[in-house]
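Every protein chain of the complex appears in place save one, which is left out.
When the chains are written out, they are named A, B and C in that same order, and each has its own residue count from 1.
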Amino acid sequence: MKYGIVILSHSPKIAEGVKDLISQAAPSISITYAGGTDENEIGSSLEKIQTACEQNKGEEILAFYDLGSSKMNLEMYMEMTDLTVHKYDVALVEGAYTAATLAEIEAPLENIETSLKKLLIK
Amino acid sequence: MKYGIVILSHSPKIAEGVKDLISQAAPSISITYAGGTDENEIGSSLEKIQTACEQNKGEEILAFYDLGSSKMNLEMYMEMTDLTVHKYDVALVEGAYTAATLAEIEAPLENIETSLKKLLIK
Amino acid sequence: MTINLEQATKWIDLFVDKLEENRSTLNELDTAIGDGDHGTNMDRGAKAIKEALAKKAPADVSELFKTVAFAIIQKVGGASGPLYGTAFLDMSKAAKEETDLAKLISIGNDGIKRRGQSDVNMKTMIDVWQPASEALASGDLTAEKVTEFLNNTKDMVATKGRASYLEEKSKGHLDPGSQSSAYLFESLLTAMEG
Partner (left out) sequence: MTINLEQATKWIDLFVDKLEENRSTLNELDTAIGDGDHGTNMDRGAKAIKEALAKKAPADVSELFKTVAFAIIQKVGGASGPLYGTAFLDMSKAAKEETDLAKLISIGNDGIKRRGQSDVNMKTMIDVWQPASEALASGDLTAEKVTEFLNNTKDMVATKGRASYLEEKSKGHLDPGSQSSAYLFESLLTAMEG
């Protein structure tokens, strides 16, 4: 599979819920998530981000996050990893849904990114 | 309390997670949510929307949704109710967070809406 | 052409049967360009309609449509819930005074457009409802025409609903909501025949 999706949220429930939601529209896409701190409280965890990215089955990763510290942890991870991770500064739920829908029909990255541009808010 | 926040999502987990996340920044704001169908599957429920709005303690409601059918159910509810419900076509998580933060410090609606305008994506 | 309670009841009964029979067809269509649940959603609505009608037989067409609307609104769970729900709710209100079928359908169509902020050519159920309503008005709606309206959605690019996320790639597939609407109008034609 070309693209996998990784969801990062401060809330474990949001992260899991986004996976549930977008899986319906993209049943064949690998979707992994990192939600909350190591103790599953509101926050973010570099370790969870790492695990979510490593367990994802996509050749390249499309990553979506909610607030600033998820973004910073993601960028920190991107500096450390050899995986190809694309980070999008778009609305979390809506952006992940859009990307999943398009990845499901094997749309090229260019098309996915054109659609995501409309959701840029960060 | 002047403004309460209602979160509508196709996913019960997203709805609850958004409440968890924004409660941290807005501990004194009434935040209620409607997630998923009556059977807690992915979808939306007019009845849950009604309950969430009726149980909210705000004098006026600021409502945030994820996808089209939540929006349509919300609009349907708005046609039926006497409550004042403001619906925002913005990024769900980010919009609700922004509104909650500002409502917490009792910012006027005008200010809240100016901030939300930057998150318009629907 | 006017519609009476007997005809309207038959219409809804036939529609409900078709929805239950074609649950998987509708799901498959929705899998291609949506989230794969349109059949499940409408089937849930169908069962709720049956149950509500079994509980209390409506006294007139307006009450029948209201029962249908409430069952759909409460139970469908997808976008088609508020859409079909608004159509039947608006038709129910109108049916208090109005008995002309074409007028009622046209009012239902307007309800869907209002609720969905949509119009023809967006690859939605409107692409069956609106031409069907027009054909009814000119007295020449046939099952063939309904199929034609449905098939026309195939080459459209969706600009509303979930399929719109696919943009150009939504081409080449029938719209699931147009398929369920085709069942609705086929059922109507059969009910009005005899």
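Some notes on this structure:
By our rule, a residue touches a chain if its C-beta (ideal position, glycine included) is under 8 Å from a C-beta of that chain, and two chains touch if they have at least 3 such contacts.
Since we're looking at a predicted model, the values are computed, not measured.
Within the full complex, the chain left out of the display is in contact with A, B. Residue-wise, the contact with the chain that is not shown comes from A:L67, picked out of A:I14, A:L67, A:A100 or A:L119. Across B:Y3, B:Y33, B:Y65 or B:Y97, the residue that sits in touch with the chain not pictured is B:Y97. Only one residue from A:S23, A:T37 or A:N111 touches the chain missing from this view: A:T37. Remark: the residues of subunit B touching the chain excluded from display are 24-25, 27, 97-98, 101-102, 105, 107, 111, 115. Seen from subunit A, the chain kept out of the figure touches residues 37-38, 41-47, 67-69, 72-73, 75-76.
In this section, only the chains that are shown with their structure count from here on.
For chain pairs A-C and B-C, the one joined by more C-beta pairs in contact is B-C. One simple way to say how far apart two chains are is to compare their mean CA positions; for subunit A and subunit C this gives 36 Å. In whole angstrom, the spacing between the mean C-alpha positions of subunit B and subunit C is 29. Multi-chain contact residues of subunit B, defined as those touching 2 or more other chains: 42, 67.
Counting only residues that touch two or more partner chains, subunit C has 35, 37, 162.
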